[in-house]
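A single protein chain has been omitted from the complex, and every remaining protein chain is retained in its original position.
We just call them A, B and C in the order they show up, numbering each chain from 1.
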Amino acid sequence: MLMLTCPNCGVTGEESEFAPGGEAHLKRHGPGSSDEEFHAYLFAKENPRGVHFERWRHANGCGKWFHAARCTATLEVFGTYSAQTTEPPKDIKDKISAKRPGWSWREVE
Amino acid sequence: MKRYSAFAVAREAFRYHMGWERAWASPEPKKKYDAIIIGAGGHGLATAYYLGKNHGITNVAILEKGWLGGGNTGRNTTIIRSNYLQDPSAAMYEKSRSLYETLSQDLNYNIMFSPRGVMMLAQTQHEVRGYTRTAHANALQGVDTEFISPERVKELCPIMNIEGPRYPVLGALWQPRAGTARHDAVAWGLARACSAMGMDVIQKCEVTGIRQEGGKVSGVTTNRGDIACDKLGIVVAGHSGQLAEMAGFRLPIESVALQALVSEPIKPCMDVVVMANTVHGYMSQSDKGEMVIGGGADGFNNYTQRGSFHHIEETVRALCETFPVINRLKMLRQWGGIVDMTGDRSPILSKTPLGNCFINCGWGTGGFKATPGSGWGFAELMAKGQSPLCDEFSLDRFKEGRFIDESVAAGVAH
Amino acid sequence: MSTRLAQGGRLLTRGRPVNFTFNGKRLTGHAGDTLASALLANDQLMVGRSFKYHRPRGIVASGAEEPNALVGMGEGDRFEPNQRTTTTELHEGLTCISQNHWPSLEFDVGAINAQLARFLPAGFYYKTFMEPRPFWKHIYEPFIRQSAGLGKPPKGADPDSYEHFYAFADVLVIGGGVAGLQAALAAGRAGARVLVMEQTPHWGGRAPVDGGTIEGKPAEQFVTDALEELTGMDNVTLRSRLMGAGVYDHGYVLGYEQVAEPRAGQAGPRHRLWRIRATRVITATGALERPLSFAGNDVPGVMLASAVRDYAVNYAVSVGDRTVVVTNNDDAYRTAITLKELGLEVPAILDARKGGGGPLAERARDLGIRVETGKGVAKVKGTRRVEAVAICNQAGEGAVLEEIKCDAVAMSGGWSPVVHLFSHCGGKLNWDADQALFRPDRDKGPTGADGDVFVLAAGAANGHLDLAGGLADAHRAGRDAAREAGFTAADATAPQAEAPEEMPLEPVWLMPQGAGVKLRMKAWLDYQNDVKVSDIQLAAREGYESVEHAKRYTTLGMATDQGKLSNINGLAILSDALGQPIPQTGTTTFRPPYTPISMAAIAGQARGETFQPVRRTPMHDWHAENGAYWEPVGQWRRPYCYLRDGEGVQDALNREITQTRESLGLLDASTLGKIVVKGPDAGRFMDMLYTNMMSTLKPGRCRYGLMCSENGFLMDDGVVARLDEDTFLCHTTTGGAENVHGHMEEWLQTEWWDWQVYTANVTEQYAQIGVAGPNSRKVLEKLTDDDVSAEALGFMGWKPITVAGIPARVFRISFAGELSFELAVPAGHGRTLWDKLMEAGAEHGVMPYGTEAMHVMRAEKGFIMIGDETDGTVIPQDLGLHWAISKKKDDYIGKRAQARSHMTDPDRWQLVGLETLDGSVLPDGAYATAPGTNANGQRNVQGRVTSTYHSPTLGRGIAMGLVKHGPDRMGEVLEFPKVDGTIVEAKIVEPVFYDKEGEKLNA
Partner (left out) sequence: MPDARSALDGASEAGFVKVEEMGLQGMITLRGDLAAEELQAAATAATGVDMPDRTGIRTARDGGNALAWMAPDELLVMVPYAEAEERLAQIQAALEGRHVLAVNVSDARALFRLSGGPQVREVVAKLCPVDMAPAAFGPGMFRRTRLAQVPAAFHMPDADSMVIVCFRSVAHYVYKLLCDAAATDSEVRYHV
């Protein structure tokens, strides 16, 4: 049972106050995109055993979405941050790199 | 392989059971195999078993990073049924169910298939309609199911409260030849049979890389050295993504924790398996007397084999409401497993972008029931490159929008 | 015999007798007794039968680890199986029965299994019962099931109440023994918010029984002083009868509290499940004594040495008149000394160690007890109770040296720290070879949200079995925990404790060391599940080498005690059989809960009326009072129809539909979702949300819209009204309001966050009433002065009006296909408006109609229904809704998905109407067959029924369905087999059956 801090309202609450929303930082592919791109966007998720960037909604709370950086193997939460970003902020990336030597943010395609 | 029988047990009794041989050998890996299966869970072992039995391919190694049957094979709630809505699913699960009927005899290992009947409760008008549709589909698919009345439900399962204040039972989809089996025994019996055919079941052998040449698989790298093979089958529920990555492709899969629990054992009080999807819970009674209860899956990626307790709460309250007698039973043990959920919640049995490399994964919450059927079809796919049981479960379907969606029949959990 | 001593019993209140019954026998105990101690005081040694062989079983332990002494307790709806007598507080009027025997405890037919034990080794059922095949289901399995299981099932619904409680702490201490109390003192003095949980009703754990001094005072005095200090701290809470049941991720701990026992006439909830969040958790859960594996170690009267001591000291119960002590360590000498000092006979202490013990052994000898070193038990004599022990050399094969008459055996194989809670959430253990035990690895404990270890073991639970070491360790753990939780620990040292020095234990996993197979087949590891040393050895021989294989193959440790006594012994036997050290074999995984917890406590308050929320509209009570037959839709309950006296459902439907079509009907539509979308970019956003062009909708007008998921499938539909230039009101389906609102916010917050749009879910603000039928305008006009004529309010228009004095919005929309108005008023006025409409409509015979009448009427009109025509696999193009999919838009949610090859496949099934040739109603969910079978032998199909009803309006069955190339096949007849195989023929027709020109709804 995870504990998460909503960066929008500052509340730290248990998982049951939140709703998970899958992988974060996906680029939407709409009309005009290739089958490959569209498939990658909707289905081919990273699903790593390790550092994962994901979306959550503070559903039983302020109702706002946010992003979390979390380890799927230990459930450690490196941090939560605004959903209105296209990649994790530097302080989060630095924190992960410090805790998981060798880790790096995915190549920008 | 010495045959098991009551006579053999009696004979051994007189020498204090000192004469039993190993159920399966513990060989060192050879340099090369015709086929390697990664993963000695039920599906991997069944694949190997049918590669040998149906296709005469016995130069096979089954590599297991831990102990055989140690993943979801030994963690599920052992339900076997085939009352699926969509044709490809019904074909796969019914094939599997029919193989279960004689698996004990085939393997000469009692896997305790118990065709006690499975009912899926309809507790809303919407569910009644969904299950009526399934019953119609099943009739054309050769799956023996019927939609039964609340009175019949009560007759089959007297401890159920069919007049619950919130969701009275309006009927059920009943499959009389569905049931349960002893999950560990399925893996053990298959491993013994594979071993007897001369296959190598190699435990504590972790695959760390997949080797390829000219777009085709050539072998694997393991903690016990490199092993070459002509064909490779990846059958590693919960770790499919990692293996696919080694083979150089990505799967439409997310891994999440699914939980289950058992009560303390009590004398028999429930002779059927009951699934209640509206309230999210299912329950059966094991031969040991424990009430075996399946819970919900977490919605977030998780590899810890531990789930969140609120899912247990949700399931238990649903079952307390449906079966009032369990209020005063106690939860003995809870556990979790990692399940691979695909984009349409149906499995993948498919060729992959890597030549001669095949993958069998994505069974989500419902893999145990498919064990022999999945092995049957996947072995055919590996041996011949094509299998009617597997064709619809290809990786390409997600790209084409050709989903096999079972949730349409009233949000059915597996 | 087992009896009550005249004096003593530190936990008893003498002079307060408590009456209870066991198997109908009236017995008496004292206040303060556990059920187990009271049974023993009444010489009830044998209390049950084992799982497999139905062997006589007696009490073995004095606490949560007890494997045998489980009883059925209570009566009627309060009956409860498998109650652990050692942890059950005795109360007046308690009734209990022993388990797993027939016809009686003393004479059990199932005991035949014990005679056949040789034929029933571990896993025998995997090798047998296979032929003939049908016998498994009909003969073998029922027999196995009947002889397995333990207690009888409970009978009725539980009448007691249960609840949950959320608590938070900086430092949670689990275990109220001296280590737990010392850890709490250390953390509490540092200022941390501390919660201490103790599973029993008593504080102090074993120390008051085991002796020793702390700061020069008896342990009991330390406990009293510690409790006093802790009680005085505002930041510390002490709770007894609260068990630490499980440790979960991110510091989540489950506590299980015995609050009140209604059977004993106590008021309050029976159990309370605590969901605790702690920054740091200290497991001061002590250690459990291990049995020794010798032949006959399961005979009633063979007991853990510590339990014998507990019963004597705490409850003044002597388990036997003559107790032989057998041990591999010094601690068990305490039992001999205690018994001797109480005036009981201890014929011998058998110490398996060649060198024997230390000062405690000296003390025993001084008391005149015979101490034999290097000796062990070859065999226990007796079946239903101990009669004698045969002694032998531990180093030998069991040649009997001597028989000693006795009626109890106190055994000790050493101690195992209770590491369960440390391990539940991933904590790793190390093998301590010196003490022969697994202990927590401080650096590899479970990690929390911040990645740091959050569970600290303390005291005996951390492998510090001696009093001084345990206290010092607990002190350190308390300070560490407080510091890690952000507090500064005061500079204090651990209290000094003194206890007799102990010589090291020597591991004894089998007694005697060279015991032959006959003895090994009588040496029990798991008492409840009947697993013996020989079973584990068999498993190893057959290749079940992994500890998990051996456990599952033999069922070792899978009984209701979850192997608290058997796991380490079994592991050692397995390791020995495999010729490898114990740590290489490893341990099995510990799973929550620590001891079983009631299902009812897990469910908590969620039962009956509060099982799940039922959402009610403002008119709910009216419906309930007027015959509503309910249909659950999401969490709502809507009237499916309203049953009048003596009416069947179909009668009611016909009546409601006919009345509405001919005159006037009312529908409670309050459950429909209502979402306001507002802002400068609202139009642009609406165009992305809906497949239609919504931005062109004029204020004052309504438009039916379709909403798809990004994966292309139809997810919701409804009428959108434009309230003003930058405000839309979106109606959703009943079940869809929260989803759709969430969907909107998701896109706004995570994709188009620069768009200026706000949404608000105002579903609950409004009661909404559909007024439908040819007389609807007349009745509305009676209640309003506003102009609702066709000219002033045309079809698909809306306007604000005042109706019955209430401000309202009226929408000229129709799902029934009649002239119809939907009135939305503030929810607080909903019931009033409903009553007024009923009153005003009386002259037109007004009736409410339910969801099913609505469904039939919409089907007569060929309107689709989300959830019927759609099932998550249907796209709007399948439903002939091309008119609602804008061709002018570059993009909308789902558009790209609908361009995938399978979505544009001309062979997709398309919506049509279906009419049976004989006028009957097509079976719901039926499929239309096509010739032949597919590659898997399944019948080919070419379509299916999505909605099917009897239409009272047309006097025949009507249906809608999806059919391959359907719209091109008008007039063709399809075959729909029923489940019984008979065939219904139906003709493909247009899906609109009623008022094709729409004259009625345009009226």
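Here, contacts are C-beta pairs under 8 Å (C-beta built on N, C-alpha and C of every residue); 3 or more make two chains touch, one makes a residue touch a chain.
Computed from a predicted model, the values in this text were never measured in an experiment.
Asker: Which of the chains on display does the removed chain touch in the whole complex?
Answerer: Taking every chain of the complex into account, the missing one touches A, C.
Asker: Of C:10, C:381 or C:616, which sits in contact with the chain we cannot see?
Answerer: Touches the omitted chain: C:616.
Asker: Which candidate, C:428, C:684 or C:831, sits in contact with the chain we can't see?
Answerer: Among C:428, C:684 or C:831, only C:831 touches the chain that is not shown.
Asker: Quick one: say which of C:676, C:865 or C:973 touches the chain that got left out.
Answerer: For the chain that is not drawn, the touching residue is C:676.
Asker: If the missing chain were put back, which residues of chain C would it touch?
Answerer: Against the left-out chain, chain C lists 161, 163-168, 193, 237, 239, 259-260, 267-269, 272, 275, 277, 605-606, 609-610, 612-618, 635-636, 676, 678-680, 756, 758-760, 762-766, 804-807, 826-829, 831-832.
Asker: With the missing chain put back, which residues of chain A would touch it? List them for me.
Answerer: Here the touching residues of chain A are 8-11, 13-14, 16-17, 59-64.
To be clear about the criterion, only the chains that are shown with their structure count from here on.
Asker: Based only on mean CA positions, could you tell me how far chain B sits from chain C in angstrom?
Answerer: 22
Asker: Centroid from C-alpha atoms only, then distance chain A to chain C, rounded to Å. What do you get?
Answerer: Taking the average C-alpha coordinate of chain A and of chain C, the gap between them is 29 Å.
Asker: Rounded to the nearest whole Å, what is the centre-to-centre distance of chain A and chain B, using the mean of the C-alpha atoms as each centre?
Answerer: Computed from C-alpha means, the inter-chain centre distance equals 31 Å.
Asker: Mind pulling the residue numbers of chain C that touch at least two other chains?
Answerer: Correct list: 248-249, 252, 711, 897, 900-901.
Asker: Among the residues of chain B, pick out those that touch two or more other chains and give their numbers.
Answerer: 304, 308-309, 399
Asker: If you look only at chain C, which of its residues touch chain B in the complex?
Answerer: So the residues of chain C touching chain B come out as 51, 78-82, 118-119, 121, 124-131, 133, 136-137, 141-142, 144-146, 148-158, 246, 248-249, 252, 254, 275, 425-426, 517-518, 521, 534, 538, 541-546, 548-549, 552-553, 555, 559-560, 562, 589, 591-593, 596-600, 602-604, 606-609, 611-612, 614, 631-633, 640, 711-712, 852, 867-868, 871-873, 897, 900-903, 923-927, 929, 934-939, 941, 944, 977-979, 981.
Asker: Applying the document's contact rule, which stretches of chain C touch chain A when the two form their complex?
Answerer: Contact set of chain C toward chain A: 248-252, 277, 447-451, 710-711, 742, 745-746, 749-751, 753, 890-891, 895-897, 899-901.
Asker: Residue numbers of chain B touching chain C in their complex, please.
Answerer: Its residues touching chain C are 4-6, 8-10, 12-13, 16-18, 20-26, 66-70, 74, 87-88, 90-91, 95, 101-102, 104-105, 108-116, 123-126, 129-130, 132-137, 139-142, 146-147, 159, 161, 164-167, 182, 184-185, 188-189, 203, 263-269, 278-279, 285, 287-289, 304, 306, 308-309, 312-313, 316-317, 319-321, 324-335, 388-389, 391, 397, 399-403, 405, 407-409.
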